[in-house]
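Note that one protein chain is taken out, while the other chains of the complex remain in position.
After this line comes subunit A, so read on.
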Amino acid sequence: MPLNSSIARKSLMALAGLFLAVFLPVHLGVNLLLLAQDGGRSFSVAAEFMATNPLIRIAEPVLFLGFLLHILYGLMVSGANRAARPVGYQRPNSSDTSLLSKYMFHTGLVVLVFLALHLADFWMLKVGLVAPPEGIDRHDFYSRALILFQSPWYSSFYIASFLFLGFHLNHAIQSAFQTLGVNHSRYTPLLKIAGSVYAVIMTAGFSLIPLRLAFFP
């Protein structure tokens, strides 16, 4: 397999992206338990399951690799694409095309910044790098999430990030199938709708939590 060819790179990126897209609803499902009015019991059960289930333990490094692959190839592919037109046009292109597809790198970058902060918050907590704030005795993911979502600033940033992830996903799902060579006159139009519905559900679902906790407690 000529791994260095443009099509192979893009296909690996699409596969990694689809893998990430499968993980998102799982994460969303656990997060939504934050809204259960039971003092964090069900959320903690789910978090415990995620932390101990052997299948999930195997999936975690794979997920990490998936992100790494997608991001590295994203940078590589975007760089090569930019280099293909060293002298640009005076009049910007006004062809009739999908707008979001031109900003995959930018929307991806916003998600990357969010991801870095998110990992810093929760991974550092997991390995015990951050001390619990004054007056909090139980310092786990649940209390950490509640503390963060009390800040309207953090919550706004969180919602904005998921808006950009939604933009990314809206183009990404059908695009990944096209990249992998799947295009069918009957199913591709349905796939495009399904991709957009998926994107809206992800953005709305993740945003629901800060909306409820920070803005409508």
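As a convention for this text, contacts are C-beta pairs under 8 Å (C-beta built on N, C-alpha and C of every residue); 3 or more make two chains touch, one makes a residue touch a chain; residues count from 1.
Everything that follows uses one rule, which is that contacts and distances are computed from a predicted model.
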Self-check item: Hidden subunit of the complex - UniProt protein name among "Aspartyl/glutamyl-tRNA(Asn/Gln) amidotransferase subunit B", "Cytochrome c, mono-and diheme variants", "Fumarate reductase" or "Probable septum site-determining protein MinC"
Solution: "Fumarate reductase"
Practice problem: Out of A:Val26, A:Val45, A:Val62 or A:Val182, point to the residue that touches the absent chain in the complete complex. | Solution: A:Val182
Quiz prompt | Hidden partner chain, residues of subunit A it touches | solution = 1-2, 4-11, 77, 80-98, 101-102, 104, 171, 174-175, 178-183, 185
